[in-house]
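One protein chain is absent from this view; the other protein chains keep their places.
By written order: A and B. Residues from 1 in each chain.
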Amino acid sequence: MKYPLSLTVNDENYDILVEPYHTLMEAIRDGIGLTGTKCACEDGRCGTCTVMVDGQLVKSCLMLGLQANKKSVLTIEGLGAPDDLHPLQAAFLEHGAVQCGYCTPGMLLTAKQLLDENPNPTEEDIRSAFVGNLCRCGVYTHATEAVLSVAGEEEK
Amino acid sequence: MAVVGTSTKRIDGIEKVTGTAEFTTDIVLPRMIHAKLKRSPYAHAKILGIDTSKAEQMPGVRAVITAADLPDVRLGVLTLDEHLLAHDKTRLVGEPVAAVAADTPEIARAACEQIEVQYEELPPLFDPEEAIRLDPPVVLHEEYEEYEKLLEIADMDERPPNLWQAYRIRHGDMDAAFKKAEDEGGHVIENRYATGYVHTACMEPHGAVAQWSSDGSLTLWAGGQSPYIARDGLAKALDLSPSKVRVIVPFVGGAFGGKLTVKEGAIAAALARKARRPVKIILTRAEDLSATAARTPFIFDIKDAVTKDGILIGRKVTSILWGGGYSGEGILKPIFSTHLYPGSYRLAALWVDSYGVYTNRVSGGALRGYGCAESAWAVETQMDIIARKCDIDAVELRINNLLTEGERTAITMPAHAFSAHECLTKCADAIEWGTPSESLESPWYRGKGIALGNKYSFAPTASSTELKVHEDASCELRTSAVDLGQGAYTILTQIVADEFGIEIDQVKLVTPDTAITPFDHVAGSSRQTFHTGNATRMACDDAKSQIRTLAAPKLEADPDDLDVSGGRIFVKGSPEQSIEVEDLFVVEMLAGKRPADVEVIGKATWEVTASPHDPNTGQGEEPMAYMGHGAQAAEVEVNVETGQVRIRKFVSAIDVGKAMNPQGVEMQNYGGGCMGIGIALHEDMCFDANGEMTNASLMDYKIPSIVEMPLNEYMESIIVEVPHQHGPYGAKGAGEIVVVPTSPAIGNAIYDAIGVRIWDQPLTPEKVLKAWKEKKASGNGSG
Partner (left out) sequence: MIDCHYLEPTSVSEACTLLAEHGDGAKVVAGGQSMAILLRNGLSQPSHLISIQHVTGLEDINASNEGVTIGAKVTLNRLSGIGETHPTLRALDDVVSDVADQQIRNFATLGGAICEAHPASDITVALSALHATVKLAGANGERTVPICDFVTGAFATAAGPGELLTEVVVPSFDLASAAAAHRRFALRAGDYPVVGVGAFVSLDGSGNCEDVRVVIGNCSGAPAHAQEAEARLRGNSIVGNNGALAEAGELAAAHVSPADDPMAPSEYKIDLVSVLTREALEEAIARATA
C-alpha cells in the first residue's frame, strides 16, 4: 500500500505517495520528477544516484523513500542553476571533468560533501571520497583537479 | 579569433553539471507505460511453445508480444541471423523470447514471470575451438546457408558449420621468411595470446522510448551511436518504410561501441503499437551487462620470423573470434583485428587466417578499438618478447621496424601522417625509458613497459551536415553526429565558430533527429572529428558562398572578391567596404523594414570511398579512411605475495593530426587510459557452466574506480600533431587509439618488474601470482 511521503527537496516541499519498497531515488525521479539524480547500477555501487539527506551524502537507491520522510534533500538541481553555477559545477566544466555526464551529478554532490567537511582536502582525501562514484568515461584525473581547484579558491 | 585548437569548454556542459541534460532514462511522455523482457534461461534450447495468457490477464498489463507478433525477418549488421524475439530457438542465456508492457516496471516484471515458455534444452557450445571444427558437436544455426549476407568471406573448401567469418591475408613469401630466420641465426618466435570478455558497461544502461502517431509513423528516442542505423534497423524489424520512422537521440550516457543498434527500442516500438501507448524500456544493469553485445574474446596464434638484428621479416597469424549466439556488430572484427598485424611495422611477409564462430554466449559487439585493441595485446607483447630475445631495447627495436611516410603496409594502407616514431619516442621520454625503475621493499617490485598502437577508421563512409545562417549572423548546425561524451558537439561548434569568425555561443547545434538532421554514418570508428568535421567545414563554405552571392550586388563586387567573418561581409583587402549579415535578411521600405525572402542553408556531404579488401588475400587499394597512431607506457608495482598490480605511472601519447580541442584530447588520453587499465587488469565477464554470466553487476564486473588510477602527478597526456592531408585542419580522431596500447604496455611492465608473462587478459592478481609461483618453482625466482 502507498504511504504519504513528505520531502523538502532543494528547499521546496513535496507531498507524494510511495510504496514502502520504493527507494528515495524513485521518489525523487518518478515521484517528484527531478531526473538529474541518475540510476545506473541498482545495487548501490556506482553512485550516480548520490544526493544529500539532511546534509549527509547518500546513495538514493539504497535508502527507502519513507526513510527520508520529513527530511531535507539536496539534489543536483539544487546545487546551482544554469545561470548561477556552484563553484564545483564551474570547476568540473573548466577542468574537463565532464564527458558523457551521466555520473556527473553524483560526483558533484560527493565533491560538495567532501568540501563541506574538509575545505582543504588532499588528493588522497579526494580519491577516498570518490570511491563510491564510478565513471566509465574515466574523468577521475580531471575531477580531482577540479575539486583541488575549488578547494584552493575557498582558501583564498 | 581562432577557436579551433583551443580548449573550449564543452557546449553541452551546463546541462550536464546542473542535472538538466535529458537522457533516454529521463524521458516521460503522457500515458507512457513500461516494458520488460522475458529472457531465455538456457544457452541453447528449442522453443516448443509460449503461453502468455496468465501475463495478459494481470491487472495493469497493456501488451504482451512474442515473435509471432513481429514480422518474420532476420536482422543483423552484415549477416542477417537474428530475430528481434527468439523464434524457434534460443542461442544464448538472456535472449529475449517475449516482452510485456505494463503500467509500472514492477507489474511488467511480474508479468514476465507469468509467461510460460516450454523449452527443449539442447547441448550448448562454448569452446571456440570446438565450434570451428568441420564436425562440431553442436550447430547453432542450421539454416545459415539461407541467411541474407552482405559481406563476402574467404573461400573455403568446406565451411565449418558454426563459422560466420573467414578472412585471409597473403602478402609476401612466408616460407622464405621463416627459412631466412632459421638459416641466418635469427629467431622464430611463436606464442598464443587471448583476450577476455569485456563489456562497455556504460553508466547509462540501454533503453528507448517509443511512440506511434495516428498516421502510422513511429518516433523513437534512444541514446544510440547512429540515428540512421537505428532508423533503418527499426524499419526493417517492424516492416516499415524508413520514412515512417523518426529517431531522436537525447543525451547519451556513454556508448563506447555498445549502442550501435536499438534492439530493445524495436521491441518497445512493437509493444507500443500493440498497446497504443508510448512505451519506455530501460534495461536493468544485469540485463545490460549480460545480454547486450560484449567485446568477446579472441585467440591469437602468432609466429614471427625475426633476423638476429631484430628485424621482423615475416608474421603468420591464426585467430578465432569467440563470437556469440549471433554475429551482430562483431561481424567485421575478424577483418579489422588484422590491421594491427602489420600495424606501423614493415613486414615483407604476412599470412593471416582469421575466423569468427558462433558459440552459445553473449553476441560479439563493438568496444572502443574494435579488434585493434585486442590484436594489439598479442602483437605488442610479441614485440617486447622479440626485443628481449634479440637483446635490443624495446623502443629501439620498434623504431628499427617502423615504416616510413609514403610506404604501404602489408595490408596496402599507405603510411600517411605517419607519427609512430614521434608517439613512441615522446612516450618513452616521459616514462624515462632506459632508466630502470627504483627497487622497492619486498614483496613489491616495479617495472616499466611500453607499447605502440594503431586505430584505422573504416571506409567507405559519409557524413552530411546542414548549416543555416540566421539574420542575427548566428549559425545553426544540423548534424546527426552524436556526442557520446567524447565531445563531438563541442568540436563541430568550434569548427563553425572558426569558419564564420563568430563566438562559440553564436553557434547553435541541432542534435540528431532523423526528421531534421541529415545523414551521418555513425559515432564510431573515431570518425566524427574527421568525417563530420570535414562535412561541417564544407557546409560552412557552401553557406558562405550563398552569402557572398547575396551580398555581391549590395557591395557592387564580385562574389569571389568577398569574405564573410564576424557577422560581416566585406571586400577582400578593403574591410571598410562591408555590410552586416543581417542586412541580407531585410528589405528597406518607405515605412521601415520588412524581412527579405532569403534563406541561407549550406549543405554538404563528405564521402570517403574505399576499395574493399579481397577476403582471400587481404590486399586492396586504400582500404581505410585514415590510420591513427599512439603509444602508451606504464610503470607498475607488483606484489608477489598477492599478485596485485598497481599502475604507478601512465603515459599516453597520441597523434590527433591537429588538436581541435587540446583539453578534449587530454580527456581521451586519461579516460581511455582508465578504461584500458580496467580491461588490462580486472574486467572479465564470468560465466557458469550453463553459459549464464555470474558477475552481471557493477559490484562484480569491475570497471576501475578512482583508486585504481595513478595519482595525478603520474598521469601524463601527450598530444602529437602530424596533420593528415584529408583531415579537417589536419585532424584525426582520438577516441579509440587511447585504449589500444594500454594492455600490452601494462603486461610488458609486469614482465619488466617480475619477469613473468600472462598470455590471456585480464592480468588478474591470481594469474600474476600463479605465474610468479610457477617461475619460482622452476628456479628463476629472483625477480
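In this text, contacts are C-beta pairs under 8 Å (C-beta built on N, C-alpha and C of every residue); 3 or more make two chains touch, one makes a residue touch a chain.
Bear in mind that the values here come from a model prediction, so they are computed numbers and not experimental data.
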Selected from B:32, B:73, B:110 or B:510 as touching the chain missing from the view: B:110
Chain A residues touching the omitted chain (full complex): 1, 3, 19-21, 23, 42-45, 47, 50, 56-59, 61-64, 66-67, 110, 113, 128-129, 131-133
Chain not shown, touching residues in chain B: 106-107, 109-110, 641-644, 682, 686, 694-695, 699-700, 702, 704-708, 764-766, 769-770
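The rule is short, and it goes like this: only the chains that are shown with their structure count from here on.
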Whole-Å separation of chain centres (CA-atom averages), chain A against chain B: 30
Contacting residues of chain A [partner chain B, same complex]: 29, 33-46, 48, 75-77, 79-82, 85, 89-90, 92-94, 96, 98-105, 108, 123, 126-127, 130-131, 133-145
Residue ranges of chain B in contact with chain A within the complex: 7, 9-10, 12-23, 25-26, 28, 200-205, 251-254, 256, 284-286, 484-487, 663-664, 666-667, 670-675, 697-699, 703-707, 709, 711-712, 715
